[in-house]
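Structure, as structure tokens:
For this view, one protein chain was removed and the others were kept in their places.
Let's turn to chain A:
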Amino acid sequence: MFPRHRRLVTALIVTLTATACTAGSGGSATESGPKAEAPQTIEVWHGWSAPHEVQAFDDAVAGFRKLHPNITVKLVKGQDDTKILNAIRSGNPPDVVSSFSTNNVGQFCSSGALQDLTPFLKKDKVDTSVFPQTVQTYTQYKGVRCTLPLLADDYALYTNKALMKGSQPPKTISELTTLAKKLTVRNPDGSIKVAGFLPSVTYYEHVGEHVAPSFGVNWLNGQGRANFATDPGFTKYLQWQKSLIDWYGYDNIKKFVHSMGQEFEASNPFEKGKVAMAIDGEWRVKFLQEEAPTVQYDTTPVPVNDDRQNAYGGGFVTGTIIGIPRGAKHPQASWEFVKYLTTNTDALVTFANGLGNVPSTIPALSSPKLTLPPQFRTFLDVFKNPNSTTIPSTVNGGDFVVKFDAFVQDQWEPGKVPNLQQGLQSLDDKVNSALKLAGG
């Protein structure tokens, strides 16, 4: 009996050891795995989940299927970064992953979770200048390009024509301020009935990263450390923002914002004619088309501070990214897929038309096949404008932006910061100690 037990225990130990040793193993190389021409199936994880989004992705992939009949593409919807990281860490990742979180590119690239695509790009002589400079920035971290862009989002100013009463959309912050005050309609008790422009970061997309670039801010300094106390752009932005909030009355803004409901509902105050001017993403064009087709509106680039008028035309740019995980079983076929989807004009245009997003290469921007409404033109122009900006990648997932917005929302706007310089210095310290902890 006993020898049998011993054999059983030995077998168990061997099995467990073997399992433990093999878990998490994987390799990466442009030449590894089966050749792209070999018959194979690749699994592609993406985050879209609404039926029209899933259909749009499927339509965009149709051309690849025709071009590479040997590669079967299995699309898996509704995946997020946590699932992606867990799959990579388990040693059994999908072949291609797409993420909405450009903030996490620093983590993806620095940890090696996604493979550096530079060898693939070099091997196939892909010209990365088809991607605007801003996009090139948010798809790499410290020279490691582990992702490529797959459609983009950018931001512009929406103006409600009826509420503007013939006024032209503002181009500078002082014009925006004057118009915001002029177009605001108050109730008898002083509360806001119609807002000209809400400067608070609590208003949907009016967060720091979308508005502060108008003041020419640099989020991090040359050493990759927080720049809030040092860069005068932040002080200018915050002082302008607070002065307009004080004009409205902080409590009035709070009351108005808290009565709005959720951002992606038909009750959106811009769609309902309760806000005359609002900064929003390009997706709002499609929402307006479907939810408020009678609203007459214009889109123009976000106004810039008066001392930066030469930078007018740019805006904040971000987008979806796509890459090949470490340990992917079919890296060569995966690269063919990534290359096709991120550089093929027809695929990008099909996808952009389906989702109402901005196609992420310069050639695709001028494709005659783009069927989006005329107001969409602004977003295409902002996207390729050299003055457009994004936020830099860090190892801790855009924590500096999160902390900045929390500072503005919770401390600055309610008037809890007696000394702005000291407040920003304290914010710098918090951001820097978090960066240091994460090894950034």
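FYI, a residue touches a chain if its C-beta (ideal position, glycine included) is under 8 Å from a C-beta of that chain, and two chains touch if they have at least 3 such contacts; residues count from 1.
Simple rule for what comes next: contacts and distances are computed from a predicted model.
Name of the non-displayed chain as stated in its UniProt record, restricted to "Sugar ABC transporter permease", "DJ-1/PfpI family protein", "GNAT family N-acetyltransferase" or "Chemotaxis phosphatase CheX-like domain-containing protein": "Sugar ABC transporter permease". Screening A:D80, A:D124, A:E290 or A:D307 for touch with the missing chain picks out A:D80.
Of the candidate positions A:T178, A:Q289, A:Q411 or A:Q425, contact with the unshown chain belongs to A:Q411. Across the interface with the omitted chain, chain A contributes residues 1-2, 5, 47, 80, 82, 85, 88-89, 99-103, 107, 110-113, 202, 204, 207, 254-255, 257-264, 318, 320, 326, 395-399, 401-403, 405-406, 409-411, 414, 430, 433-434, 437-439.
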